[in-house]
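All protein chains but one are shown at their positions in the complex.
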Amino acid sequence: MPDDPEKISPAEGDAPPNRRDVLTRLGVGACAVAAAGSGAVTLDFLNPKVLFEPATKFRAGSPADFPEGTVRFDHERKAYVVGAAGGVFAMSAVCTHLGCITRYVSDENAIACPCHGSRFDLEGNVTHGPAPRPLPWLEVTLDADGNLVVDTSVVIPRGKLFRA
Amino acid sequence: MSARWEDLLMTRLRETSVWRSIVRHGAAGTNRNRSLIVFENLFLHVHPVKVRERSLRFTHTFWLGGVTVVSMLVLVATGVLLMFYYHPSVPQAYRDMKELAFVVDNGVFLRNLHRWSAHLMVFAAMLHMLRVFFHGAYRPPRQFNWVIGVFLLLITLLLSYTGYLLPWDQLAFWGVSVGTNMAKEAPVVGEKIRFLLLGGNVVSENALLRFYVLHCVVLPVALVLFVSVHIWRVRKDGGVQGPREDAPPEVNP
Partner (left out) sequence: MSTLKVVESRDPLVVPRRVALVRPDTRPTVRRREERYVMTFPHLIIREVILFQVVLIALSLVSLFFDAPLEGLANPLETPNPAKAPWYFLGLQELLHYFPPVVAGVLLPGLVVIALVVIPYARVNLDARPLWDGAGRRKAGIVAGSILALLALVSAFRCGPVVVPTLLPGVAMLAARGAPEGSPRARLARVTLPEWIMTWFVVVAGLLTIIGTFFRGPGWSWVWPWLPGSVF
């Protein structure tokens, strides 16, 4: 060791920084930068770029397919497309309680969750059970071919019907 | 006390009850505290508190064991990260390589790091073994540590070899096919060993899964266990042994 390594105690008082201090700071600083960089690289790496999940948008058919009172359940996309008076709306089928998939019970004209007995009316309002919130409504648009397009990733305010 | 802010910060930090509950010794200003730093730390206490000044010379060990350990640490870190994107199935394993190469951020870099560290580890371990041999550092009382070292080399080779199959490209497939066909030649048990290793008669998806489990669980656990014993015994056997001129007399006069 060129310098005296035994002398670790810092310089007394307000002595001007010597070469050893400067180099120590540089070294510790470089290590900190390298550690931060490694952390950033790792975080970046862990963030997937491409997801092999079902697309959030799907075509639901023409608006004419949904006269008032029609409820169509898309099992794969976990969503309902409902024909209501004056328009069409889409609604998530994922129960707001603990994430089970609800189903439409045509006999009772209601939506029921098989897990904990939550029940919803056809507009998604909770009529019974542990579910804390109504089923969220999803965005519905029209594509160039005149098909309804539901986007399960966009939640819209309740009651906002799609009018063709 | 110095006026430097980081010294002030460290002094304050050392006074907190949380710090004192984790680190029981004071600053490294005295030899007592420097001893405590080493022997109160699980990881540092593979070292003795004091080492012979001679053993720090470059030509004493060429730091080859150290290079092997460092490349092992790099391999563990990058290997765990790569596992997040790897499926041991056919042909998804190969697609994952492509995804690492073209989609995942820093995927190429981490795979390269893993690959080159693996080569370095095998090479450094071999050189370390030669260094120990030509310095006569295998002689009593270090006989058994040499044997552990031989096993470590074999585990390292197996790790490298099982990892070779995982990308599931032509290089991997045929490299492993050629290698396992050598095992087949062993009398009596050869066929059976190959069958068990591959989980079948040919290199297939079974083999990929078996190599994956060996590569990611069985062999790394074995390696870490043996490395711990190896390094611990270096200390227990009297520290690193350098060139023969430094060696103590072996035989009582």
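We call the chains A and B, going by the order they appear; numbering starts again at 1 in every chain.
Simple rule for what comes next: a residue touches a chain if its C-beta (ideal position, glycine included) is under 8 Å from a C-beta of that chain, and two chains touch if they have at least 3 such contacts.
All of these numbers come straight from a predicted model, not from anything done at the bench.
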{"item": "Residue in contact with the excluded chain [from B:19, B:133 or B:232]", "value": "B:133"}
{"item": "Listed residues B:111, B:215 or B:233, member touching the removed chain", "value": "B:111"}
{"item": "Touch list for subunit B against the chain that is not drawn", "value": "28, 30-32, 34-35, 37-38, 44, 47-54, 56, 63, 66-67, 70-71, 73-74, 90-91, 94, 97, 101, 108-109, 111-117, 119-120, 122, 126, 129-130, 133-134, 136, 138-144, 146-147, 150, 154, 157, 160-161, 164, 167-175, 177-179, 182-183, 185-187, 190, 202-203, 237-238, 244, 247-252"}
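The working rule: only the chains that are shown with their structure count from here on.
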{"item": "Chain centre separation in whole Å, for subunit B relative to subunit A (CA means)", "value": "40"}
{"item": "Contact set on subunit B toward subunit A in their complex", "value": "1-4, 7, 27-29, 81, 84, 99, 103-107, 109-110"}
{"item": "Residues of subunit A touching subunit B in the complex", "value": "8-14, 21, 41-42, 44-50"}
